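All protein chains but one are shown in place.
Now for subunit A:
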Amino acid sequence: MIPAAPSTAHPAPDPSDTGRGAIGETDGTGPAGRTDAAVRVGKRPSPFIVAAAVTVSVLGLLPLGYVIVTGILTGWPTLSALVFRPRVGELLLNTIGLVVITVPLTAVIGVAAAWLVGRTSLPGHRVFAVLLATPLAVPAFVNSYGWVSAVPSLNGLWSGVLIATLSYFPLVYLPCAAALRRLDPTVEEAAESLGSGAWGVFFRVVLPQLRLPILGGALLVGLHLLSEYGAFAMIRFDTFTTAIVEQYRSTFNGPAANALAGVLVLLCLFLLIGESGARGRSRYARLGSGVARVTPRRSLGAFTPAGYLFLGGLFALAIGVPFWSVIRWLAQGGAGVWSEPVLVQSLLQTVGYGLVGAVVTCLLAFPIAFLAVRYPSRLSRGLESVNYLTSSLPGIVTALALVTISIRFVQPLYQTAVLVIVTYLLMFLPRALVNLRAGLAQVPVGLEEAARSLGKHPFAAFLGVTTRFFAPSALAAGALVFLGIVTELTATLLLAPSGTRTLAIQFWSKVNDINYVGAAPYALLMIVLSLPVTYLLFARSRLTSVS
């Protein structure tokens, strides 16, 4: 499950400052340029748009509000009894251990891979550049299934670290690779002319400039680790999220699950604050106008085999192992596994949820993006921040909140597809937001105004001019939400009306019945559905309008 944008489109769902194009954001204009190009001065936004944006954002505040309110309602004695017990200590140790080990590991691997692919003359670097993004197409719980199939003895912290690292390193790799491409080569030459050799240039000049993409990617990895359920449940490694799901599913114990969720939310906030603190106020703007020159690639010389070993090994472990397992199970199952009628139904249902979710999310994200770009103000920044914060919460918390709220206040919604879509909306809104915002920012208001000066109604001008420009961004936004929904397991498990058979849910129930053969077709379908979107992600991370 991927709760926050796994893309380079936004480095982190950072609530404090969402506007900066630190990495990979597809608008290459600086803040000043964007302001000049896109802002409407001296006009007020339509009240309908403001109302829509505020409504969506208030909805987004529900989960966090729920955690706080239930915490208060439960009362301190009960709460402390639920929180301060050995079990929670154990979970805390597991979860923190997982984060502390995995995050630096993904950072090192992600940066090394980005550098090898982007800055060396290793033959085949173009192919590896794409291949190393593909692990994003394999949901972590499918990766885990692949590894458990290959090495059945996997369990515990280090197995969790292995699987999580292989699943999530692209979250660092992609933004770092994109940022590497955008670094000003003359700055590195300046370091050379000042006496720095290859290593000196890398550690003193390149790496420090990658700080923001590394931090953004590391934050995403951390949030994923906190919210992942399936991958760790499969190897019997207990984290807060697995414990909450189990608690909820086995005993339906609301207060206990809520208390755990409260601690989990605190961990998330801790990560968010840590990242924004480490980020500081620095914006490493490219200073000069920028000469259009590509940084020359270095030959690895005697280290070429080592480079191949690293990239090839990484790919083999991250993609080769799960693929090999899936194919092995499929071969074992033969044609029989494909004849299950539920398979088609499950595929259709998943695609249906994905499409509806993507459209709804994009439509509802649009007012917020529109306000943020065209009418920047404290209100619009606040609305944006709320939504990044919400999506940083683990899906399990959002799901828990919506289940409880719907049972108590809007009973008819409980166990309906509508509630599932609302949950997806809250979880994946920032993915849409970031892309819509970048797309809108790229459209010069001048063009729209030109259309109006030629006699078009403002709305017609917007439709005729602006939408054409930002259609690609809107498509990307929708595709990313679609990817999130197709591979979503945790929240869907909790919320879905009985009889729901999405690919993820079917896969999970087969695995729980130890029917690994039967699960394989669902795993393959999820990967196949995700691959095009992953490629899209990769392609967009390379877009630069700085030319």
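Operating definition for what follows: a contact is a pair of C-beta atoms (placed from the backbone, for glycine too) under 8 Å apart; a residue touches a chain by one contact, two chains touch by 3 or more; residues count from 1.
The rule we apply is simple: contacts and distances are computed from a predicted model.
Trainee: Quick one: find the hidden chain's UniProt protein name among "Spermidine/putrescine transport system permease protein PotC", "Fasciclin domain-containing protein", "ABC transporter ATP-binding protein" or "AzlD domain-containing protein".
Mentor: "ABC transporter ATP-binding protein"
Trainee: Identify the residue among A:81, A:127 or A:194 that touches the chain left out of the display.
Mentor: With A:81, A:127 or A:194 as choices, the missing chain is touched by A:194.
Trainee: For the chain that's not shown, point to the residue among A:208, A:382, A:458 or A:532 touching it.
Mentor: Result: among the candidates, A:208 touches the missing chain.
Trainee: Using the touch rule from the top, list residues of subunit A that touch the missing partner.
Mentor: 184, 186-187, 189-197, 200, 204-205, 208-209, 211, 282-291
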